[in-house]
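Some notes on the structure that comes next.
Here the complex is missing one protein chain, while the rest keep their positions.
First chain written, first letter: the chains are A, B, C, D, E, F and G, and each begins at residue 1.
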Amino acid sequence: ARRGYPEAVYCEGKTPDQVGSIAAAVRARPDVVTLFTRAGPGHAEAVRRELPDAHHDTDAALLAWPPEPPAPTGGLVVVVAAGTSDLPVAREALQTARYLGRPTELVVDVGVAGLHRVLGRLDLLRRARAVVVAAGMDGALPSVVAGLVAVPVVALPTSVGYGAAFGGLAPLLAMLNACAPGVAVVNIDNGYGAGHLAAQIAAHIAAPPPAGER
Amino acid sequence: ARRGYPEAVYCEGKTPDQVGSIAAAVRARPDVVTLFTRAGPGHAEAVRRELPDAHHDTDAALLAWPPEPPAPTGGLVVVVAAGTSDLPVAREALQTARYLGRPTELVVDVGVAGLHRVLGRLDLLRRARAVVVAAGMDGALPSVVAGLVAVPVVALPTSVGYGAAFGGLAPLLAMLNACAPGVAVVNIDNGYGAGHLAAQIAAHIAAPPPAGER
Amino acid sequence: ARRGYPEAVYCEGKTPDQVGSIAAAVRARPDVVTLFTRAGPGHAEAVRRELPDAHHDTDAALLAWPPEPPAPTGGLVVVVAAGTSDLPVAREALQTARYLGRPTELVVDVGVAGLHRVLGRLDLLRRARAVVVAAGMDGALPSVVAGLVAVPVVALPTSVGYGAAFGGLAPLLAMLNACAPGVAVVNIDNGYGAGHLAAQIAAHIAAPPPAGER
Amino acid sequence: ARRGYPEAVYCEGKTPDQVGSIAAAVRARPDVVTLFTRAGPGHAEAVRRELPDAHHDTDAALLAWPPEPPAPTGGLVVVVAAGTSDLPVAREALQTARYLGRPTELVVDVGVAGLHRVLGRLDLLRRARAVVVAAGMDGALPSVVAGLVAVPVVALPTSVGYGAAFGGLAPLLAMLNACAPGVAVVNIDNGYGAGHLAAQIAAHIAAPPPAGER
Amino acid sequence: ARRGYPEAVYCEGKTPDQVGSIAAAVRARPDVVTLFTRAGPGHAEAVRRELPDAHHDTDAALLAWPPEPPAPTGGLVVVVAAGTSDLPVAREALQTARYLGRPTELVVDVGVAGLHRVLGRLDLLRRARAVVVAAGMDGALPSVVAGLVAVPVVALPTSVGYGAAFGGLAPLLAMLNACAPGVAVVNIDNGYGAGHLAAQIAAHIAAPPPAGER
Amino acid sequence: ARRGYPEAVYCEGKTPDQVGSIAAAVRARPDVVTLFTRAGPGHAEAVRRELPDAHHDTDAALLAWPPEPPAPTGGLVVVVAAGTSDLPVAREALQTARYLGRPTELVVDVGVAGLHRVLGRLDLLRRARAVVVAAGMDGALPSVVAGLVAVPVVALPTSVGYGAAFGGLAPLLAMLNACAPGVAVVNIDNGYGAGHLAAQIAAHIAAPPPAGER
Amino acid sequence: ARRGYPEAVYCEGKTPDQVGSIAAAVRARPDVVTLFTRAGPGHAEAVRRELPDAHHDTDAALLAWPPEPPAPTGGLVVVVAAGTSDLPVAREALQTARYLGRPTELVVDVGVAGLHRVLGRLDLLRRARAVVVAAGMDGALPSVVAGLVAVPVVALPTSVGYGAAFGGLAPLLAMLNACAPGVAVVNIDNGYGAGHLAAQIAAHIAAPPPAGER
Partner (left out) sequence: ARRGYPEAVYCEGKTPDQVGSIAAAVRARPDVVTLFTRAGPGHAEAVRRELPDAHHDTDAALLAWPPEPPAPTGGLVVVVAAGTSDLPVAREALQTARYLGRPTELVVDVGVAGLHRVLGRLDLLRRARAVVVAAGMDGALPSVVAGLVAVPVVALPTSVGYGAAFGGLAPLLAMLNACAPGVAVVNIDNGYGAGHLAAQIAAHIAAPPPAGER
């Protein structure tokens, strides 16, 4: 694993055959976690042919091998999806953090149009050492969450939306201009990058931030 | 007045002399309210020379004559400024609605990074027949407000911010992608347009929306 | 229904199965109108299997259940389509306003290249409490209509056009820069949002605007 | 003169001294009309020092020498300015066409928000062999005019407007997407180019288009 | 025919059935030329079923009925395609001008990378009353042609190219910034618009421009 | 201080008088660190008049009061400036992290065009718990640094550069597309935001990451 | 061959039949190398039917005939692919340079996230007379390579990446802003153009640059 981290294989743009060959080579290194991201059905089949016990999260379009993630260390990573359409990208982030060895929790469908939903999850959010917030359309949720917690918020813009969302440009710009400090932006739909960053932030620490800081 | 509305004179790009001539001509029509918008100090002086009793809101860079707005009719227009930097544009909206004859209220510094502030003004917001929300940077506030009230929200993006705010483009796109329905977007920094639209929406009605609808 | 409004299910990006499950759940709540928007043939079939009497407007790619809209209250909403290609988006706006409980009328093919056509419908336009104008290409029609009526115009840019229309960007920018006041812009192809906004504007009022105001 | 046309000296970005030297050289060629465009006060003074009888249109920021335009030949060029802010650019177009030898007429302040104004000038517009329409903001006027006349309309976007006008981009895109055929677009604020094109179109013809074609 | 011009039916985005119904209605008006543009194989079949003798230019994806164009009047329209990939769009322009009643000529594959090719067609180009130049990629050809002829050049950007051509944006911007005067720009791939404009420019004149003007 | 963090006053767009009033009010709260960012000479003078012992970092255009930062806790924050022109923004980040209570180090002029320079500082970089990398132009340095260290890299694009740097857009996009994981992007020139985020990441931990992880 | 160079046939956008006809015509000119670029399976089959011994590089989607490249002359061209996804475009560049008569070498998977990989190939890179660097995402590699060699670097942005890579725009801008001098940028995915340019640079010279210059 590059720098002690899991190896990641980005399947999009590779043929199932190419992915299969990589999976075959991976079998020789059970000490390193390998993630296959953006894996379509054909890719998944090719991986499972070589690594039959690989874990497959179909929603996240991700496979992991060996199937068991490391025992969780470091602080909690909470992954938030603004809407159900943001779920695939959010789950990619969550699985990445989990296979990098962090404890993780998922929160879904807490868009800013219904504030009570995000406010209802404040306890969980405040237990986190890093929060990933996946949102498309107006990308407003990371600003709101960053105002509610004292730890870094990884803002993950998604291409959910149409028209003037311009494939995720609208939430990306909104997140770069978040009016609360402590927001770390990653590329559009880059669940893997968001999960990796959150796992790095939450590494080497177990305790929640002290209450006084909130 | 065009279609019964006040006449508006956009001063930017006109010389003080040109504005002064228009002001002189206006004096003959005290039955129509005339607004001078985007009026710098030189413009203001030129207007006051011809119309000494004109009302001058220096924050809004706007003058109005005759100085007294019409007696308020229709529903309440609440104008919200996310931050203090959004105040000039917000005040331009407020004055426009006021001189079109609506009752108005102003709410300042209720950005989404501190949700308690906007939640603390919910009673006022829910008395409105139309709400104007001026915000720059991430432009997240109109989505939040539209989720809290049942009446139309006029989203007014401002050029407040820097870098990837791109002169107001970031909040403009966010507002066009607002995840709550009932959001009406106007041009960047267009306080006059926002106030005019809100006044049109709130015309011909006095009662607040029935409680059941919230 | 959130805040007394109909519930909306955005089908694009959902599988027919997912939509079918939502439809099954909806059956238990006949007191709330549910709209299924952007419903392809597969989605429609899935809805009809669970809610056989759902109303299906194929042009608008929309289903509604219960099939009967509420008895109309509030002011008239007129929906204008600049060209026949703007019709699907325009009909989505119209159905949304209708199922939110407004009386509605449709006007088609009145582009600015033939002014007599829009001028010929002036009587109807002036009876409206809110006008939705759907237009692609140069997006010029909302400016023209807003100059002809005293009530708010909801400008609905469509992705109709090619080349430098850039997927609706050209009409979107034109509408944001409308040279007549009283124009409320929504996202490209967002018929649902336009109809919802118009219905909110026209709520709680039955009388047309007084003649003197025009 | 290049190809029999007047010579044009673009002053912006040149020092008054450089422009003065060109003016001195021009004196030797009274058979060719020379236009000095985008001439600030300093440029104008430098030209007048060398060519004291040069014609100076301060609104258009243009000087011409010899001061007398050629006797008009070809068809009528009508130049239309949507608003008074478009006037400088419109006048640059008009003077260019005039010094290329066309008969010209100017029409001002006929924006689409008040259709009666442009409809009131229909007779003049229909006498033209080419119409230049200068407009900023929503750039809607060329579409409307092109629908009213049978001859080419030169659409001249101006940088008038703010916010999402993006320095003339909004009207430029609108004009490129004009929904009436017969619209020829030039660069933003390019009055010289618009006037030159219109003069080329109207050359070698005197008669108005036959009535039957409208 | 709108204003004496042929009627145009834009097939893209219409079903073959819809196009067939229009074709059936057209049959009653043989006095007007009708053009079906952007017609795919299905559209073409639907038209031919109703109007079996319609002329079909498959390269231009255009059908015309009645099949015979009017007897040519006015000046010559020369249509130039920079490369063979620009040919479909160029032919659409040519057919449009031809069915509007102009004499036309086509020149192909004269890109600026081999100047001798365009210089070799100078005689033909100088006989034109209007020249349409279709070009993608760097969009350099209209500037070159406009420097060689004294009549208007209609610059027709095409979406030919890739990468930083951005779907025709690169040649569009180049053409708007053409360094020779007399260039009229139309929308990307808008062969119909270019041909229509050229036909309007060349109407009512038969003689070539006098030699002295070149 | 909002949430236990220092209070920040953004001076740009405020008058010296307004900043002076805030400084006067601040005097009553010596328990909270207040930062005045983007402070021009006039702003600085106004602050110093009220808070004579405020610390003034002229390069960073920042003042802090009380002048002494908190005793450092948490992990080391290393701030890297690719070139000397990136120094002001880098220093703003450094001071922000320092006044939030982190130990900090600065590394200057280690652009990727001379790799030996950044490689020569590897020991220091690997002692950090968070690294801020400020870079303009091609924005390549964060990718390189993220490949060399195991902790999060806060990528801070600057508006240094010209032409196709488009005010920082080029490095912003490069950083969002960093080919190494663990990169957190903030807004262009947003030194305050970068320092704040790095300080949050490095809070509550003192030990460097274990050697095995590199 | 145009100017002594190979003839290139761009297959994308041509039918297999059209490409086949060109291949048939080519058979008569074995003295000129012809390259068929961007050739899909259908195109390749059509070429092979006419020119059965044509060389087919399936990775590069390129065919060449006659199959033997000229004997290598001039300096060495090294083609570098940052990642394996950049390989097709890199190979197109390499084959183009090879069939223009240069000696060539390929270096793969040396992205900046693992500097040791590019540093490990320094000897080869410094033997080159021109280096082509193909990279997507952050486009950082050309800056790094240009800092390591004294000869020109042809920067070849690829559309590899997603989200804010915007189809290659991000690496394109990064490369145009390369912080080391000596970088020559070509269009996105334009392997043919990069190889051609490198071959021109390396023509007429065999010796490596003298050691002192590095």
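The rule we apply is simple: a contact is a pair of C-beta atoms (placed from the backbone, for glycine too) under 8 Å apart; a residue touches a chain by one contact, two chains touch by 3 or more.
Since this is a predicted model, take the numbers as computed values, not measurements.
Peer 1: For the full complex, which residue in E:146, E:184 or E:197 touches the chain that was left out?
Peer 2: Counting the whole complex, the residue in contact with the absent chain is E:146.
Peer 1: Which is it among E:20, E:88 or E:161 that touches the chain not included here?
Peer 2: Only one of E:20, E:88 or E:161 touches the chain omitted from view, namely E:161.
Peer 1: Could you tell me which of E:6, E:20, E:83 or E:103 touches the chain that is not displayed?
Peer 2: Reading the full complex, the residue touching the unseen chain is E:83.
Peer 1: Using the touch definition up top, pick the residue from E:20, E:152, E:171 or E:191 that touches the left-out chain.
Peer 2: E:171
Peer 1: From the listed residues E:19, E:100 or E:137, report the one that touches the chain absent from this view.
Peer 2: Of the candidates E:19, E:100 or E:137, E:137 is in touch with the missing chain.
Peer 1: For chain D, which residues touch the unseen chain?
Peer 2: 2, 12-13, 157, 159, 167-169, 172, 187-190
Peer 1: Which chain G residues touch the hidden chain?
Peer 2: Residues of chain G in touch with the missing chain: 3-5, 8, 150-152, 154, 172, 176-177, 181-188, 192-193, 196-197, 200-201, 203-205, 207, 209-210, 212-214.
Peer 1: I need the residue numbers on chain E that touch the omitted chain, in ascending order.
Peer 2: On the side of chain E, residues 82-83, 111-115, 119, 136-140, 143-144, 146-148, 161, 163-166, 169-171, 173-180 touch the unshown chain.
Definition applied: only the chains that are shown with their structure count from here on.
Peer 1: Would you say C-E or C-D is joined by more C-beta pairs in contact?
Peer 2: More contacting C-beta pairs are found at C-D.
Peer 1: Could you put a whole-Å number on the gap between the CA centroids of chain F and chain G?
Peer 2: Using C-alpha averages as centres, the distance is 41 Å.
Peer 1: Counting only Cα atoms for the centres, state how far chain C is from chain G in Å.
Peer 2: 51
Peer 1: Taking each chain's centre as its mean C-alpha position, how far apart are chain E and chain G in Å?
Peer 2: The answer is 36 Å.
Peer 1: Give the residues of chain C that touch two or more other chains, as numbers and ranges in rising order.
Peer 2: Residues 114, 163-165, 169, 172, 176-177, 187 of chain C each touch two or more of the other chains.
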